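Removed: one protein chain of the complex. Kept in place: all other protein chains.
After this line comes chain A, so read on.
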Amino acid sequence: MEPFDPAELPELLKLYYRRLFPYAQYYRWLNYGGVVKNYFQHREFSFTLKDDIYIRYQSFNNQSDLEKEMQKMNPYKIDIGAVYSHRPNQHNTVKLGAFQAQEKELVFDIDMTDYDDVRRCCSSADICSKCWTLMTMAIRIIDRALKEDFGFKHRLWVYSGRRGVHCWVCDESVRKLSSAVRSGIVEYLSLVKGGQDVKKKVHLSENVHPFVRKSISIIKKYFEGYALVGQDILENKESWDKILALVPETMHNDLQQNFQKHHSSLQRWEYLKKAASQCPSNIKNEKCGPWLEWEIMLQYCFPRLDINVSKGINHLLKSPFSVHPKTGRISVPIDLQKVDQFDPFAVPTISSICHELDAIFTSEAEKEENQAESDIKHRTRDYKKTSLAPYVKVFEQFLENLDKSRKGELLKKSGTMRETKMNYTKMNSLPCLPAYWKY
(Lines give C-alpha, C1' and ligand atoms only; values in the text may rest on other atoms or scores of the structure.)
Protein backbone atom coordinates (compact mmCIF):
# COMPACT_ATOMS: atom_id res chain seq x y z
CA MET A 1 0.00 0.00 0.00
CA GLU A 2 1.16 3.46 -0.85
CA PRO A 3 2.38 5.28 2.29
CA PHE A 4 0.21 8.12 3.37
CA ASP A 5 1.61 11.61 3.79
CA PRO A 6 -0.79 14.09 5.38
CA ALA A 7 0.93 16.92 3.53
CA GLU A 8 -0.44 15.55 0.29
CA LEU A 9 -4.03 15.71 1.47
CA PRO A 10 -5.14 18.78 -0.49
CA GLU A 11 -4.15 17.18 -3.79
CA LEU A 12 -5.38 13.75 -2.83
CA LEU A 13 -8.72 15.06 -1.62
CA LYS A 14 -9.15 16.97 -4.84
CA LEU A 15 -8.87 13.76 -6.79
CA TYR A 16 -10.91 11.80 -4.30
CA TYR A 17 -13.85 14.20 -4.43
CA ARG A 18 -13.67 14.48 -8.16
CA ARG A 19 -13.31 10.86 -9.12
CA LEU A 20 -13.84 8.50 -6.26
CA PHE A 21 -16.38 9.65 -3.69
CA PRO A 22 -19.60 7.63 -4.29
CA TYR A 23 -22.00 10.55 -4.54
CA ALA A 24 -24.87 8.65 -6.11
CA GLN A 25 -25.02 6.05 -3.37
CA TYR A 26 -24.45 8.65 -0.69
CA TYR A 27 -27.33 10.74 -1.93
CA ARG A 28 -29.49 7.67 -2.32
CA TRP A 29 -28.93 6.95 1.34
CA LEU A 30 -29.62 10.37 2.84
CA ASN A 31 -32.52 11.11 0.54
CA TYR A 32 -34.34 8.02 1.88
CA GLY A 33 -36.39 7.57 -1.25
CA GLY A 34 -37.57 11.17 -1.34
CA VAL A 35 -40.62 10.12 0.63
CA VAL A 36 -40.43 13.06 2.99
CA LYS A 37 -40.23 16.44 1.34
CA ASN A 38 -36.96 18.29 1.85
CA TYR A 39 -35.50 15.56 4.01
CA PHE A 40 -32.13 15.85 2.27
CA GLN A 41 -32.33 19.62 1.99
CA HIS A 42 -32.83 20.02 5.71
CA ARG A 43 -29.92 17.81 6.65
CA GLU A 44 -26.95 19.44 8.38
CA PHE A 45 -23.42 18.67 7.27
CA SER A 46 -20.31 20.13 8.79
CA PHE A 47 -16.96 20.49 7.05
CA THR A 48 -13.52 20.74 8.55
CA LEU A 49 -11.29 22.48 6.05
CA LYS A 50 -7.54 22.84 5.85
CA ASP A 51 -5.96 24.46 8.91
CA ASP A 52 -8.78 23.24 11.11
CA ILE A 53 -11.37 25.67 9.83
CA TYR A 54 -14.69 24.27 10.94
CA ILE A 55 -17.99 25.23 9.36
CA ARG A 56 -21.40 24.04 10.50
CA TYR A 57 -24.92 24.23 9.14
CA GLN A 58 -23.99 23.28 5.61
CA SER A 59 -26.91 22.00 3.55
CA PHE A 60 -27.47 21.16 -0.11
CA ASN A 61 -30.30 21.17 -2.62
CA ASN A 62 -29.57 17.91 -4.33
CA GLN A 63 -26.81 15.49 -5.29
CA SER A 64 -25.27 17.77 -7.87
CA ASP A 65 -25.21 20.68 -5.43
CA LEU A 66 -23.51 18.44 -2.87
CA GLU A 67 -20.90 17.37 -5.39
CA LYS A 68 -20.11 20.89 -6.49
CA GLU A 69 -19.72 22.19 -2.95
CA MET A 70 -17.57 19.31 -1.78
CA GLN A 71 -15.32 19.70 -4.79
CA LYS A 72 -15.12 23.40 -4.23
CA MET A 73 -14.37 23.27 -0.50
CA ASN A 74 -12.26 20.11 -0.45
CA PRO A 75 -13.10 19.25 3.19
CA TYR A 76 -10.61 17.31 5.28
CA LYS A 77 -13.46 15.93 7.36
CA ILE A 78 -17.19 15.62 6.78
CA ASP A 79 -19.68 15.16 9.58
CA ILE A 80 -23.37 14.37 9.29
CA GLY A 81 -25.85 16.02 11.65
CA ALA A 82 -29.60 16.06 12.06
CA VAL A 83 -32.48 16.78 9.76
CA TYR A 84 -33.78 20.16 10.88
CA SER A 85 -37.04 22.05 10.60
CA HIS A 86 -35.51 24.41 8.05
CA ARG A 87 -32.56 24.41 5.67
CA PRO A 88 -29.53 24.58 7.94
CA ASN A 89 -27.72 27.00 5.67
CA GLN A 90 -30.58 29.44 6.23
CA HIS A 91 -30.88 28.96 9.96
CA ASN A 92 -30.02 32.57 10.67
CA THR A 93 -33.11 33.73 8.89
CA VAL A 94 -35.39 31.63 11.04
CA LYS A 95 -37.28 33.10 14.02
CA LEU A 96 -35.52 32.44 17.30
CA GLY A 97 -36.47 29.08 18.73
CA ALA A 98 -38.12 27.86 15.55
CA PHE A 99 -35.01 26.19 14.11
CA GLN A 100 -35.10 22.71 15.64
CA ALA A 101 -33.36 19.39 15.06
CA GLN A 102 -36.13 16.94 14.25
CA GLU A 103 -34.76 13.59 13.14
CA LYS A 104 -31.54 11.70 12.94
CA GLU A 105 -30.23 8.17 12.72
CA LEU A 106 -29.43 6.47 16.01
CA VAL A 107 -25.65 6.34 16.14
CA PHE A 108 -23.03 4.60 18.25
CA ASP A 109 -19.34 5.32 18.56
CA ILE A 110 -17.04 2.67 20.00
CA ASP A 111 -13.55 3.88 20.64
CA MET A 112 -10.55 1.71 21.48
CA THR A 113 -9.22 4.35 23.89
CA ASP A 114 -12.07 3.52 26.26
CA TYR A 115 -10.53 0.10 26.79
CA ASP A 116 -7.08 1.27 27.85
CA ASP A 117 -7.54 -0.16 31.32
CA VAL A 118 -7.99 -3.66 29.97
CA ARG A 119 -5.71 -3.95 26.95
CA ARG A 120 -2.01 -4.59 27.38
CA CYS A 121 -0.81 -4.32 23.81
CA CYS A 122 -1.64 -0.73 22.97
CA SER A 123 -2.92 2.47 24.47
CA SER A 124 -4.63 5.67 23.40
CA ALA A 125 -4.89 6.06 19.62
CA ASP A 126 -2.85 2.97 18.79
CA ILE A 127 -4.45 -0.25 17.65
CA CYS A 128 -3.13 -3.60 16.58
CA SER A 129 -4.53 -6.88 15.37
CA LYS A 130 -4.48 -8.23 18.90
CA CYS A 131 -6.80 -5.66 20.38
CA TRP A 132 -8.97 -5.23 17.30
CA THR A 133 -10.89 -8.27 18.53
CA LEU A 134 -12.47 -5.96 21.06
CA MET A 135 -14.18 -4.19 18.16
CA THR A 136 -15.23 -7.50 16.66
CA MET A 137 -16.87 -8.55 19.88
CA ALA A 138 -18.44 -5.12 20.29
CA ILE A 139 -19.98 -5.24 16.83
CA ARG A 140 -21.34 -8.73 17.37
CA ILE A 141 -22.83 -7.95 20.78
CA ILE A 142 -24.34 -4.59 19.95
CA ASP A 143 -25.58 -5.61 16.54
CA ARG A 144 -27.29 -8.70 17.90
CA ALA A 145 -29.11 -6.61 20.50
CA LEU A 146 -30.10 -3.89 18.04
CA LYS A 147 -31.47 -6.52 15.68
CA GLU A 148 -32.99 -9.17 17.94
CA ASP A 149 -33.98 -7.17 21.04
CA PHE A 150 -34.94 -3.83 19.52
CA GLY A 151 -36.00 -5.08 16.10
CA PHE A 152 -33.87 -2.54 14.22
CA LYS A 153 -33.42 -3.62 10.63
CA HIS A 154 -31.11 -1.13 8.94
CA ARG A 155 -27.79 -0.98 10.72
CA LEU A 156 -24.69 0.32 8.99
CA TRP A 157 -21.38 -0.37 10.69
CA VAL A 158 -18.47 1.78 9.58
CA TYR A 159 -14.77 1.79 10.40
CA SER A 160 -13.95 5.19 11.87
CA GLY A 161 -10.59 5.37 10.11
CA ARG A 162 -8.35 5.05 13.12
CA ARG A 163 -9.28 3.41 16.38
CA GLY A 164 -12.90 2.44 16.40
CA VAL A 165 -16.20 1.76 14.73
CA HIS A 166 -19.47 3.61 14.28
CA CYS A 167 -22.97 2.28 13.85
CA TRP A 168 -25.75 4.09 12.02
CA VAL A 169 -29.27 2.78 12.66
CA CYS A 170 -31.43 4.13 9.85
CA ASP A 171 -34.91 2.64 10.32
CA GLU A 172 -37.63 5.22 9.74
CA SER A 173 -39.08 4.91 13.22
CA VAL A 174 -35.62 5.03 14.77
CA ARG A 175 -34.79 8.36 13.14
CA LYS A 176 -37.75 9.84 15.00
CA LEU A 177 -36.78 8.55 18.45
CA SER A 178 -36.54 11.06 21.25
CA SER A 179 -33.37 11.83 23.12
CA ALA A 180 -34.78 10.07 26.19
CA VAL A 181 -35.35 6.81 24.36
CA ARG A 182 -31.89 6.98 22.78
CA SER A 183 -30.37 7.37 26.22
CA GLY A 184 -32.47 4.46 27.41
CA ILE A 185 -31.14 2.27 24.61
CA VAL A 186 -27.54 3.09 25.52
CA GLU A 187 -28.33 2.34 29.16
CA TYR A 188 -29.77 -1.03 28.18
CA LEU A 189 -26.57 -1.78 26.28
CA SER A 190 -24.26 -0.71 29.09
CA LEU A 191 -22.64 -3.00 31.62
CA VAL A 192 -19.20 -1.55 32.31
CA LYS A 193 -19.59 1.31 34.75
CA GLY A 194 -17.03 3.52 36.40
CA GLY A 195 -13.96 5.54 35.62
CA GLN A 196 -10.36 5.31 36.70
CA ASP A 197 -11.18 5.37 40.37
CA VAL A 198 -13.39 2.31 40.14
CA LYS A 199 -11.63 -1.05 40.13
CA LYS A 200 -14.52 -3.42 39.63
CA LYS A 201 -16.71 -2.12 36.87
CA VAL A 202 -19.21 -4.92 36.34
CA HIS A 203 -21.68 -6.18 38.90
CA LEU A 204 -24.22 -8.83 37.99
CA SER A 205 -27.37 -9.47 39.94
CA GLU A 206 -28.58 -12.97 40.60
CA ASN A 207 -31.20 -12.55 37.90
CA VAL A 208 -29.26 -12.45 34.67
CA HIS A 209 -31.13 -10.66 31.92
CA PRO A 210 -31.25 -12.45 28.54
CA PHE A 211 -29.29 -9.58 26.98
CA VAL A 212 -26.42 -10.20 29.39
CA ARG A 213 -26.60 -13.95 28.97
CA LYS A 214 -26.48 -13.72 25.17
CA SER A 215 -23.62 -11.23 25.29
CA ILE A 216 -21.62 -13.58 27.50
CA SER A 217 -22.18 -16.40 24.99
CA ILE A 218 -20.67 -14.23 22.29
CA ILE A 219 -17.68 -13.27 24.44
CA LYS A 220 -17.05 -16.90 25.31
CA LYS A 221 -16.36 -17.64 21.64
CA TYR A 222 -13.50 -15.15 21.59
CA PHE A 223 -12.27 -15.12 25.16
CA GLU A 224 -9.62 -17.78 24.97
CA GLY A 225 -8.06 -16.48 21.79
CA TYR A 226 -8.30 -12.85 22.65
CA ALA A 227 -7.79 -12.60 26.39
CA LEU A 228 -5.88 -15.70 27.40
CA VAL A 229 -3.61 -16.00 24.40
CA GLY A 230 -3.50 -12.63 22.66
CA GLN A 231 -3.66 -10.35 25.68
CA ASP A 232 -2.30 -12.97 28.05
CA ILE A 233 -4.12 -11.38 30.95
CA LEU A 234 -2.79 -13.84 33.52
CA GLU A 235 0.76 -13.87 32.23
CA ASN A 236 2.56 -12.65 35.32
CA LYS A 237 2.02 -11.19 38.74
CA GLU A 238 1.66 -7.67 37.43
CA SER A 239 -1.12 -8.65 35.08
CA TRP A 240 -2.94 -11.12 37.31
CA ASP A 241 -2.98 -8.65 40.19
CA LYS A 242 -5.38 -6.63 38.09
CA ILE A 243 -7.71 -9.61 37.89
CA LEU A 244 -7.38 -10.26 41.61
CA ALA A 245 -8.60 -6.72 42.21
CA LEU A 246 -11.93 -7.92 40.81
CA VAL A 247 -12.38 -10.90 43.14
CA PRO A 248 -13.07 -10.97 46.89
CA GLU A 249 -9.97 -10.59 49.03
CA THR A 250 -10.52 -13.88 50.78
CA MET A 251 -9.76 -15.64 47.52
CA HIS A 252 -6.49 -13.84 46.86
CA ASN A 253 -4.07 -16.05 48.77
CA ASP A 254 -5.37 -19.24 47.31
CA LEU A 255 -5.34 -17.83 43.80
CA GLN A 256 -1.84 -16.33 44.11
CA GLN A 257 -0.43 -19.62 45.25
CA ASN A 258 -2.07 -21.59 42.52
CA PHE A 259 -1.23 -19.11 39.82
CA GLN A 260 2.45 -19.62 40.67
CA LYS A 261 2.05 -23.30 40.10
CA HIS A 262 0.50 -22.94 36.64
CA HIS A 263 2.34 -21.98 33.47
CA SER A 264 -0.11 -20.19 31.24
CA SER A 265 -3.01 -17.82 31.33
CA LEU A 266 -5.18 -20.64 30.08
CA GLN A 267 -4.36 -22.88 33.00
CA ARG A 268 -4.71 -20.07 35.50
CA TRP A 269 -8.08 -19.10 34.12
CA GLU A 270 -9.33 -22.67 34.43
CA TYR A 271 -8.30 -22.64 38.06
CA LEU A 272 -9.90 -19.28 38.68
CA LYS A 273 -13.16 -20.42 37.14
CA LYS A 274 -13.33 -23.39 39.45
CA ALA A 275 -12.44 -21.36 42.52
CA ALA A 276 -14.88 -18.59 41.65
CA SER A 277 -17.87 -20.84 41.23
CA GLN A 278 -17.45 -22.58 44.55
CA CYS A 279 -19.54 -21.25 47.39
CA PRO A 280 -17.30 -19.04 49.53
CA SER A 281 -18.59 -19.92 52.96
CA ASN A 282 -16.99 -16.99 54.72
CA ILE A 283 -18.45 -14.30 52.50
CA LYS A 284 -22.01 -13.20 53.11
CA ASN A 285 -24.31 -12.52 50.18
CA GLU A 286 -21.86 -13.91 47.66
CA LYS A 287 -23.57 -15.87 44.91
CA CYS A 288 -22.41 -19.39 44.20
CA GLY A 289 -21.90 -19.91 40.54
CA PRO A 290 -20.41 -18.38 37.42
CA TRP A 291 -21.22 -14.75 38.21
CA LEU A 292 -17.67 -13.81 39.22
CA GLU A 293 -16.19 -15.44 36.14
CA TRP A 294 -18.70 -13.63 33.96
CA GLU A 295 -18.02 -10.29 35.62
CA ILE A 296 -14.33 -10.58 34.80
CA MET A 297 -14.99 -11.58 31.23
CA LEU A 298 -17.39 -8.70 30.79
CA GLN A 299 -15.01 -6.17 32.25
CA TYR A 300 -12.32 -7.25 29.83
CA CYS A 301 -14.44 -7.72 26.73
CA PHE A 302 -17.85 -6.07 26.87
CA PRO A 303 -18.41 -2.99 24.64
CA ARG A 304 -18.04 0.47 26.06
CA LEU A 305 -20.31 3.10 24.52
CA ASP A 306 -20.13 6.86 24.68
CA ILE A 307 -23.64 7.91 25.69
CA ASN A 308 -23.15 11.49 24.55
CA VAL A 309 -22.73 10.47 20.95
CA SER A 310 -25.97 8.52 20.92
CA LYS A 311 -28.40 10.56 22.94
CA GLY A 312 -28.34 13.91 21.17
CA ILE A 313 -30.48 14.27 18.10
CA ASN A 314 -28.30 17.12 16.87
CA HIS A 315 -24.99 15.36 17.49
CA LEU A 316 -22.62 15.38 14.52
CA LEU A 317 -20.78 12.20 13.59
CA LYS A 318 -18.08 11.47 11.03
CA SER A 319 -19.56 10.60 7.68
CA PRO A 320 -19.02 7.22 5.99
CA PHE A 321 -16.52 7.55 3.12
CA SER A 322 -14.93 10.48 4.88
CA VAL A 323 -11.14 10.43 5.07
CA HIS A 324 -9.26 10.30 8.36
CA PRO A 325 -6.76 13.18 8.18
CA LYS A 326 -4.18 11.47 10.39
CA THR A 327 -4.20 7.98 8.99
CA GLY A 328 -5.50 8.67 5.52
CA ARG A 329 -7.87 5.73 5.82
CA ILE A 330 -11.32 5.92 4.32
CA SER A 331 -14.25 5.37 6.69
CA VAL A 332 -15.56 2.28 5.01
CA PRO A 333 -18.65 0.17 5.74
CA ILE A 334 -17.99 -3.16 7.44
CA ASP A 335 -19.47 -6.33 5.98
CA LEU A 336 -21.35 -7.96 8.86
CA GLN A 337 -21.11 -11.34 7.18
CA LYS A 338 -17.34 -11.12 7.35
CA VAL A 339 -16.83 -9.20 10.57
CA ASP A 340 -14.28 -11.68 11.92
CA GLN A 341 -12.11 -11.16 8.87
CA PHE A 342 -12.24 -7.38 8.90
CA ASP A 343 -8.73 -6.00 9.06
CA PRO A 344 -8.40 -2.26 9.78
CA PHE A 345 -4.91 -2.31 8.36
CA ALA A 346 -6.17 -3.56 5.04
CA VAL A 347 -8.59 -0.66 4.67
CA PRO A 348 -7.56 1.49 1.72
CA THR A 349 -6.02 4.86 2.36
CA ILE A 350 -6.70 7.86 0.19
CA SER A 351 -3.19 7.73 -1.19
CA SER A 352 -3.45 4.10 -2.11
CA ILE A 353 -6.69 4.43 -4.02
CA CYS A 354 -5.56 7.60 -5.72
CA HIS A 355 -2.46 5.80 -6.73
CA GLU A 356 -4.52 2.90 -8.07
CA LEU A 357 -6.65 5.34 -9.99
CA ASP A 358 -3.62 7.08 -11.42
CA ALA A 359 -2.26 3.83 -12.69
CA ILE A 360 -5.52 2.94 -14.41
CA PHE A 361 -6.06 6.44 -15.69
CA THR A 362 -2.67 6.64 -17.22
CA SER A 363 -3.18 3.43 -19.08
CA GLU A 364 -6.66 4.38 -20.25
CA ALA A 365 -5.77 7.91 -21.17
CA GLU A 366 -3.32 6.45 -23.58
CA LYS A 367 -6.31 5.02 -25.35
CA GLU A 368 -8.46 8.17 -25.19
CA GLU A 369 -7.70 11.31 -27.03
CA ASN A 370 -9.92 13.71 -25.11
CA GLN A 371 -9.01 13.71 -21.43
CA ALA A 372 -12.03 15.67 -20.28
CA GLU A 373 -14.33 13.23 -22.06
CA SER A 374 -12.77 10.24 -20.40
CA ASP A 375 -13.04 12.09 -17.13
CA ILE A 376 -16.79 12.37 -17.31
CA LYS A 377 -17.32 8.96 -18.83
CA HIS A 378 -15.46 7.17 -16.15
CA ARG A 379 -16.27 9.32 -13.17
CA THR A 380 -19.16 7.35 -11.89
CA ARG A 381 -17.38 4.08 -12.23
CA ASP A 382 -13.92 5.03 -11.14
CA TYR A 383 -14.17 3.81 -7.61
CA LYS A 384 -15.03 0.41 -8.99
CA LYS A 385 -11.54 0.05 -10.32
CA THR A 386 -9.98 0.60 -6.96
CA SER A 387 -9.86 -1.20 -3.63
CA LEU A 388 -12.78 0.96 -2.57
CA ALA A 389 -15.12 -1.14 -4.69
CA PRO A 390 -15.98 -3.96 -2.31
CA TYR A 391 -16.81 -1.46 0.42
CA VAL A 392 -19.16 0.47 -1.83
CA LYS A 393 -20.78 -2.86 -2.62
CA VAL A 394 -21.49 -3.42 1.07
CA PHE A 395 -23.00 0.04 1.19
CA GLU A 396 -25.16 -0.70 -1.84
CA GLN A 397 -26.49 -3.85 -0.22
CA PHE A 398 -27.46 -1.77 2.77
CA LEU A 399 -29.25 0.68 0.46
CA GLU A 400 -31.06 -2.15 -1.30
CA ASN A 401 -32.47 -3.30 2.02
CA LEU A 402 -33.62 0.22 2.83
CA ASP A 403 -35.39 0.43 -0.52
CA LYS A 404 -37.11 -2.89 -0.01
CA SER A 405 -38.34 -1.87 3.41
CA ARG A 406 -39.61 1.42 2.12
CA LYS A 407 -41.67 -0.25 -0.57
CA GLY A 408 -43.12 -2.61 2.01
CA GLU A 409 -44.03 0.28 4.33
CA LEU A 410 -45.77 2.25 1.61
CA LEU A 411 -47.96 -0.73 0.84
CA LYS A 412 -48.91 -1.12 4.49
CA LYS A 413 -49.67 2.55 5.00
CA SER A 414 -52.13 2.64 2.16
CA GLY A 415 -54.52 0.88 4.53
CA THR A 416 -56.87 3.18 6.42
CA MET A 417 -55.81 4.70 9.69
CA ARG A 418 -58.46 4.76 12.33
CA GLU A 419 -58.73 7.46 14.90
CA THR A 420 -61.00 7.12 17.86
CA LYS A 421 -62.24 10.27 19.47
CA MET A 422 -63.59 10.49 22.96
CA ASN A 423 -67.34 10.68 22.61
CA TYR A 424 -69.66 11.22 25.52
CA THR A 425 -72.51 9.38 23.88
CA LYS A 426 -70.42 6.24 23.96
CA MET A 427 -69.49 6.58 27.58
CA ASN A 428 -71.72 3.90 28.94
CA SER A 429 -69.65 1.33 27.14
CA LEU A 430 -66.40 2.51 28.61
CA PRO A 431 -64.62 0.85 31.48
CA CYS A 432 -64.66 2.74 34.71
CA LEU A 433 -61.22 4.27 34.58
CA PRO A 434 -61.01 7.94 33.77
CA ALA A 435 -60.04 8.58 30.22
CA TYR A 436 -59.62 12.29 30.67
CA TRP A 437 -55.93 11.94 31.08
CA LYS A 438 -55.68 11.35 27.37
CA TYR A 439 -56.18 15.08 26.92
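What we mean here is this: contacts are C-beta pairs under 8 Å (C-beta built on N, C-alpha and C of every residue); 3 or more make two chains touch, one makes a residue touch a chain; residues count from 1.
One rule holds for everything that comes next: contacts and distances are computed from a predicted model.
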Complex member absent from the view - protein name from UniProt, among "DNA primase large subunit", "60S ribosomal protein L35, L29", "Transporter" or "Retinoic acid receptor responder 1": "DNA primase large subunit"
Sole contact to the chain not displayed, among A:P210, A:G225 or A:G408: A:P210
Option from A:P6, A:G34, A:G184 or A:P248 whose C-beta touches the chain left out: A:G184
Given A:P10, A:G34 or A:G151, the one touching the chain that is not displayed: A:G151
Missing-partner contacts on chain A, residue numbers: 148-152, 177, 180-181, 183-185, 187-188, 207-213, 420, 424, 427-439
